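Just one protein chain is left out here, and the rest sit where they should.
Right, subunit A next:
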Amino acid sequence: MKRVFLFLPLVVALAVGIFLFAGLGKDPTKLDSALIGKPVPEFSLENLADPELTMDTSVFKGEVSLLNVWAEWCPSCWDEHEYLMHLARDKGVRIVGLNYKDQRENAFRFLNRLGNPYETIIFDPEGKLGFDLGVYGAPETYVISADGIVLHRHVGVVNEQVWQQELLPIVNEARGES
């Protein structure tokens, strides 16, 4: 019986090892959104192209969308833009833009140079909606269901791998349900 206790340190070491190993691959800078499963926060902001047009959460109703948080000043947004163009043009993905803490002229310059993958763009110069969404680092991309529920958040650049492995399964599932 006492012999069994001699194995206790080994068992403890293995348990701790497995626990720590599971945490190794995780990126601690990627946080889960606190809004998963909740509706997009209420907002009332101007459209980027048309200041007269006020936008609210109804922009997400009716179709599964990606909500892409971007700004001209954000270097990674330049990197991911080409892929967003590809998603919108070739895959027919509906992308709503959230222009975050940016200036209109800069945003237009950005779009003129790289193209516009967005169906419509919310202009959020003070980062109000960004704050309510818990945006902590552009670019961020949210999957929003057809009834305006936040399904997923990806922090960082969207590329082929992220789309195929992370976003597409969620988008497909959401499309299947609605």
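Keep this in mind: contacts are C-beta pairs under 8 Å (C-beta built on N, C-alpha and C of every residue); 3 or more make two chains touch, one makes a residue touch a chain; residues count from 1.
By definition in this document, contacts and distances are computed from a predicted model.
*Asks:* UniProt names the one chain left off this complex as which of "Oxidoreductase", "Roadblock/LC7 domain-containing protein", "Cytochrome c-type biogenesis protein" or "ABC transporter substrate-binding protein"?
*Replies:* "Cytochrome c-type biogenesis protein"
*Asks:* Considering the whole complex rather than only what is displayed, give the residues of subunit A touching the chain that is not shown.
*Replies:* Residues of subunit A in contact with the hidden chain: 28-29, 31-35, 101, 127, 131-137.
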